[in-house]
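As structure tokens, the structure follows; a few thoughts come after it.
Only one protein chain is missing; all other protein chains are in place.
Think of it as A, B and C in the order they're written, each chain with its own count starting at 1.
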Amino acid sequence: MSTKMILVTGFEPFGEEKINPSYEAVKLLPGQIGQWKLKKLELPVGFKESAKVLKKAVEVCTPDVLLCLGQAGGRNAITIERIAINIKDSRMADNFGIIPEDEKIIIDGPDGIFSNLPIKKMMKSVTDHNIPCFVSNTAGTYVCNTVLYHALYLCQNKYPGMRAGFVHVPFIYEQLTQTKSNYPGMRLTDIMEALEYMIEAIDDE
Amino acid sequence: MSTKMILVTGFEPFGEEKINPSYEAVKLLPGQIGQWKLKKLELPVGFKESAKVLKKAVEVCTPDVLLCLGQAGGRNAITIERIAINIKDSRMADNFGIIPEDEKIIIDGPDGIFSNLPIKKMMKSVTDHNIPCFVSNTAGTYVCNTVLYHALYLCQNKYPGMRAGFVHVPFIYEQLTQTKSNYPGMRLTDIMEALEYMIEAIDDE
Amino acid sequence: MSTKMILVTGFEPFGEEKINPSYEAVKLLPGQIGQWKLKKLELPVGFKESAKVLKKAVEVCTPDVLLCLGQAGGRNAITIERIAINIKDSRMADNFGIIPEDEKIIIDGPDGIFSNLPIKKMMKSVTDHNIPCFVSNTAGTYVCNTVLYHALYLCQNKYPGMRAGFVHVPFIYEQLTQTKSNYPGMRLTDIMEALEYMIEAIDDE
Partner (left out) sequence: MSTKMILVTGFEPFGEEKINPSYEAVKLLPGQIGQWKLKKLELPVGFKESAKVLKKAVEVCTPDVLLCLGQAGGRNAITIERIAINIKDSRMADNFGIIPEDEKIIIDGPDGIFSNLPIKKMMKSVTDHNIPCFVSNTAGTYVCNTVLYHALYLCQNKYPGMRAGFVHVPFIYEQLTQTKSNYPGMRLTDIMEALEYMIEAIDDE
């Protein structure tokens, strides 16, 4: 078993939040999980900026797998996204003040691109360890979806051996106990643990 | 302004339900809305059977627009779907006992196909009349999504002038007051009225 | 059958809202429902002020029944309250800037007082007409609960023949289509109709 590289990204905080659980979880991950050597990267919450930073990182470290994380406040479990769709549509500005309305991410790109990671196997690896996790059929139309779309488009068009996927994480306890008591959430260490089980389950294709 | 034809479909009841609000609403619609002459069709809740019935009806009446409706129990408003994705995945059997797991709908079809109806304009026409309505980014992976995928695939590959879309309707009051008091719902006549505003908003392309 | 009087109250708008569906519904009610002659009253959203206005109105018109209404944004149906509890506790100021923390409403009052209206019969009268309605076991600890507590305390201590109750109504469609698309709601005329069925069901004791 040879060592492979996985690039794991999370986002900087956005909106009124002071932390983003997606990158908080990434920071806690060890440097190696099973056969996977981890590279970690924090992405800006900007439709354009996130893509720029992501592309450069992929170019520099040419990972075997690209796993991006984002916050999905209000979801009650960790969710693995099935698909990215070719649309940017938001009522909330990104961190750079941009509010796109029904714009394509890549003008001549396909309408949707499925993740080419083994998402059900990854999910099962998490739920087998009794951490709530399910597959989601929409990553929304905000920056998270944009990042996944770019990642999958790169797999299809520039790095044919690369695989990519996206994981949405719920609010963490610190966020709930301060301002969001009506929302479900998870403990940060549970999210981190789930990510480890997930990454372990990515086979060496 | 010439008359155009719109084929409007709803589903038969499924699971434990005795009615399906999608076809109940279709039945209440008038025969003509603005420039649109309506044809109505009830679809079976079967992954294969729904497609078969739909294709035959399209072949026979060659509509300008194909608008399919389904029930989305638990949603609190009428929702217009943005995209269909090339997957059948369910834990619940269809009315023919089939439980597909991560199967493609059309082997060599694209991962996703956007609705080519003016979904935001249709939504606005409904909310302008103070009926709750929004755009949804997932039609799920059950029979509803399968029907929309087939409809959009037909537009792309066989009937280039045709447009298609899907509307999910919530539970109706009759369902709530009998067994589902914890769920949100709408009055059937409000759903019917919303459909009229929506269809009015489809422009004559 | 002699005529009896019912005093029906609703609240003025509060927080960021421009209307309060509770008083909007009251305004739409007819002057007589079955044996009940209606008096209508709008209450201020103030812990003290609401009680003052309510007491004066009861003193002036000595109703047989006192039915108070308030908004419960987020609930998906009309709810009839079972009990008021002797506590004021809020993180949100009332319209007079008051934010009480765990204060008694009436120093030596009982911890809780049940509504002495036939709440299940009233509920059934609404659901029999296919409008979603259920009994709630908490009116919260904000102004709504305070008003109900005062009303029931008056029944127990000053007006022995009087009966009182409280109905929480959800957001109405106008509120949802403007700013609250994630919430469930009802059409104002459905709420009004439900109130009529409810009031009809209050027997002549």
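By our rule, a residue touches a chain if its C-beta (ideal position, glycine included) is under 8 Å from a C-beta of that chain, and two chains touch if they have at least 3 such contacts.
On a predicted model such as this, the values are computed, not experimentally measured, just so you know.
Participant: Among the chains included here, which ones are touched by the excluded chain in the whole complex?
Facilitator: Taking every chain of the complex into account, the missing one touches A, C.
Participant: Consider the whole complex, including the chain that is not shown, and state which of C:Gln71, C:Thr127 or C:Thr141 touches that chain.
Facilitator: C:Thr141
Participant: Going by the contact rule already stated, which one of C:Ile85, C:Ile105 or C:Ala201 would touch the omitted chain in the full complex?
Facilitator: Answering carefully, the residue with contact to the hidden chain is C:Ile85.
Participant: With respect to the chain omitted from the figure, which of A:Gly70, A:Pro100 or A:Gly185 is a touching residue?
Facilitator: A:Gly185
Participant: Residues on subunit C that touch the omitted chain in the whole complex?
Facilitator: So the residues of subunit C touching the missing chain come out as 82-83, 85-87, 102, 110-114, 120, 137-138, 140-141.
Participant: Go through subunit A and note every residue touching the omitted chain.
Facilitator: Touching the chain left out of view, subunit A contributes residues 76-77, 127, 130-134, 173-174, 176-177, 181-185, 187, 190.
As a working rule, only the chains that are shown with their structure count from here on.
Participant: Would you kindly tell me how far, in whole Å, the mean C-alpha position of subunit C lies from that of subunit A?
Facilitator: That pair's centroid distance is 46 Å.
Participant: In whole angstrom, what separates the CA-based centres of subunit B and subunit C?
Facilitator: Comparing mean C-alpha positions, subunit C is 39 Å from subunit B.
Participant: Listing for subunit B: what residues touch at least two other chains?
Facilitator: none
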